[in-house]
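Shown here: the complex without one of its protein chains, the others still in place.
As written, the chain order gives the labels A, B and C, with residue 1 at the start of each chain.
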Amino acid sequence: MHGNRFYTLTASCPDQVGIIARVTGFIAEHKGWILESSFHADDLDGRYFMRIEVKADSLPFQLAEFRRRFQAVADELKMDWRINDSAVKKRVVVLVSKQEHCLYDLLARWQSRELDIEIACVISNHDSFKGFVEWHGIPFHHVPVTPDNKAAAYAEVQRLFEEVHGDTMVLARYMQILSPQLCAAYPGRILNIHHSFLPSFVGAKPYHQAYTRGVKLIGATCHYVTEALDQGPIIEQDVIRIDHSDSVDDMVRYGKDIEKTVLARGLRYHLEDRVLVHGNKTVVFR
Amino acid sequence: MHGNRFYTLTASCPDQVGIIARVTGFIAEHKGWILESSFHADDLDGRYFMRIEVKADSLPFQLAEFRRRFQAVADELKMDWRINDSAVKKRVVVLVSKQEHCLYDLLARWQSRELDIEIACVISNHDSFKGFVEWHGIPFHHVPVTPDNKAAAYAEVQRLFEEVHGDTMVLARYMQILSPQLCAAYPGRILNIHHSFLPSFVGAKPYHQAYTRGVKLIGATCHYVTEALDQGPIIEQDVIRIDHSDSVDDMVRYGKDIEKTVLARGLRYHLEDRVLVHGNKTVVFR
Amino acid sequence: MHGNRFYTLTASCPDQVGIIARVTGFIAEHKGWILESSFHADDLDGRYFMRIEVKADSLPFQLAEFRRRFQAVADELKMDWRINDSAVKKRVVVLVSKQEHCLYDLLARWQSRELDIEIACVISNHDSFKGFVEWHGIPFHHVPVTPDNKAAAYAEVQRLFEEVHGDTMVLARYMQILSPQLCAAYPGRILNIHHSFLPSFVGAKPYHQAYTRGVKLIGATCHYVTEALDQGPIIEQDVIRIDHSDSVDDMVRYGKDIEKTVLARGLRYHLEDRVLVHGNKTVVFR
Partner (left out) sequence: MHGNRFYTLTASCPDQVGIIARVTGFIAEHKGWILESSFHADDLDGRYFMRIEVKADSLPFQLAEFRRRFQAVADELKMDWRINDSAVKKRVVVLVSKQEHCLYDLLARWQSRELDIEIACVISNHDSFKGFVEWHGIPFHHVPVTPDNKAAAYAEVQRLFEEVHGDTMVLARYMQILSPQLCAAYPGRILNIHHSFLPSFVGAKPYHQAYTRGVKLIGATCHYVTEALDQGPIIEQDVIRIDHSDSVDDMVRYGKDIEKTVLARGLRYHLEDRVLVHGNKTVVFR
């Protein structure tokens, strides 16, 4: 972490000799100062991944010109790539239901600028947090979800997300299953926190499942949402120790502490362009 | 954890044959239903510790009568003891400065009734959180502390704590050193969260100290406040992994996550009468 | 941990008022000195569990007489119970295949008397460790297992276990699936270490499964062997962090470190009578 404005280049391409030299050569040629850089070769399928932070004011041009000039390098290497400006805040839409732990946690991080983002709005299927969210000066939308109105409800969520030009949607213990359409509309842009150590205990009531199986640790998983429930690429996970004396209620309580921490870490990695999706897995350049 | 109203008996006494039998015999005689019980013998100095939860409605009398009758047992065993009623909420006074992570975290836990307490008031040497705290319906007191007014400021803190009949004072990243008088007034009732893995990095700027020493994990410590700075009995600790790429600012950020978690755990143990102070150490019946 | 000879009473019974008083009253009546005691009530099915260490020389009689006299208490409370003498070393039979990490680890703990047991013999389907085991003065038996001789091979394993009067069988990365007959013959006496965080990745090649799913932590599980593969009661688990740069071979290597630690912890709990099986779960009084 450093105080400079910087551009973050993330890219993947087929592995071959000379990739780093080609990319960093381009940057050096323009006197670009590299603040941080990470590289990874996936041996099994021969794909190469990278993330590079370049100090913005070390370059003689703006981002648009960087994009234009770098395209030739990218074409040559058959790259999937993007570059972001640290000065442009990401616009995040948070979806919640009735549990407060993740919401309070995210707002505290936003308030202290630890998460240097815009929270474009909060959407909930309940109105419990309307006052709390609005007190922070953040728009709140109550979009009830019933067995009968799901299609309309998710269409409304999507409309709101588009309206505020959302970059990332965060399901902060949003206890509803998004429609396949919504999932498909934003691949790699919707993050969920699941309250188990996936792939164990998919679906509903994972703490009950954990209690029944008698596991000695419980976990939480931050992953990208895909159409397959709890099957998306995993970004971050953690666990906490329990024992025979812990009831399901105790697990729920312990679990909250890792849910909010794992969500916050996963979200930070995502927002800092540290996560590259690779099939159903992720490369996370911490 | 369970839903019943219960009494929590905590006690320590010189170790001898028959302590558990004597105490649980008394409870059984009155048909008391034991929900949870923990015992510990300190071999080195021959002292015995216990914590017993008795279901309130299983007993034929109220707490006052329990106290009156149990005194004979306690005298016989030379016990230090206390008994608390789960239906009587503890009154907690929270002291903060300018960092929000512990405050938001405690309020979220209070809001969701995970911490089933009264937050009697919040006191701060800054007024940053006045609006936020009052929005929650909790009184907020701004008590500035300057090099010149320390005695008066801590007298005011003590007056407020007395006025609201506080049980426990929580220093939730309160960046001031309490006066020896205040520390001495409430032994075992003031909890602090220190942002290092004590006894390493006592005093100011522990993350800078950690950075300079090049440690690979950083920690946080919840302890009772005594007159000796950062020397009080430790209730709970935890650590988080860092590496060479983490700056002091990164450590501060990582540290917040363990500070709030360790404080919340330590506070919970304290409020549930799970902590028995023993010299400068603690017995924590989790 | 302490240096005294002691008896360990473990018991479970239907929950009711007065259990602790009845049991500890019996012990106190005979001047029994309790060194350590743990109790647990399972609220869901109303069963009560306990483990008590009594200093051997504080009692006026031997174990046989304790058993005779205590039977009346046990009958009254409808107890399942047992009592063991710390001076009688448990006889452990270790089964291995070709991986050394768990075997070396167990032998180092045995050598240093950290595990104060008799290793009655080591059985393997390979002869790789014959010299190493025998160098330690421990009998080694090579019992090859082929697709065709399984019944005979497991009959031989059982014969050897009986012959040496084994108390506990430890599958220390024994890469064979025991026969249902053998599993059924020793319920709660055969421990296995599985190289995943169960219930994730049951069966063969769990690290490959973990790699494919892209999890961010891998684990190991020590459990009692039952006829259902990897489904027995879990005694202990732990995890270790990995990331995208770790190949399956790296996972295998990291995994060894938790496998041997988790197995050693689980085995210690078992040998110290800290594990009470309850349906398909365990109560572990650490």
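Quick note on the criterion: a residue touches a chain if its C-beta (ideal position, glycine included) is under 8 Å from a C-beta of that chain, and two chains touch if they have at least 3 such contacts.
Since the structure is predicted, the reported quantities are computational estimates derived from the model, not experimental observations.
Student: Can you list the shown chains that the absent chain is in touch with?
Tutor: A, B, C
Student: Can you work out which residue in C:H30, C:R67, C:H101 or C:H278 touches the chain that's missing from view?
Tutor: Reading the full complex, the residue touching the unseen chain is C:H101.
Student: Which one touches the absent chain: C:Q16, C:Q62, C:Q111 or C:N149?
Tutor: Going through C:Q16, C:Q62, C:Q111 or C:N149 one by one, C:Q111 is the residue touching the chain not shown.
Student: I need the residue numbers on chain B that touch the omitted chain, in ascending order.
Tutor: 40, 42-43, 197-201, 213-217, 219, 233-239, 243-245, 247, 278, 280-284, 286
Student: Counting contacts across the full complex, list the positions on chain C that touch the omitted chain.
Tutor: 1-2, 36, 99-101, 103-105, 107-109, 111-112, 114, 131-132, 135, 245-247, 249-250, 253, 256-257, 261, 264
Student: For chain A, which residues reach the chain that was dropped from this view?
Tutor: Given the touch definition above, chain A has residues 2, 17-22, 24-25, 27-29, 31-39, 41, 43, 58 touching the missing chain.
Basically, only the chains that are shown with their structure count from here on.
Student: Find the chain most remote from chain A, comparing centres computed as mean CA coordinates.
Tutor: Comparing chain centres, C lies farthest from chain A.
Student: How would the chain A/chain C interface be labelled, same or different, where same requires over half of its residue numbers to be shared?
Tutor: The interface of chain A with chain C is built from mostly shared positions.
Student: Averaging over Cα atoms per chain, report the distance between chain B and chain C in Å.
Tutor: 37
Student: Pull out every residue in chain A that's touching 2 or more other chains.
Tutor: Residues 245, 247.
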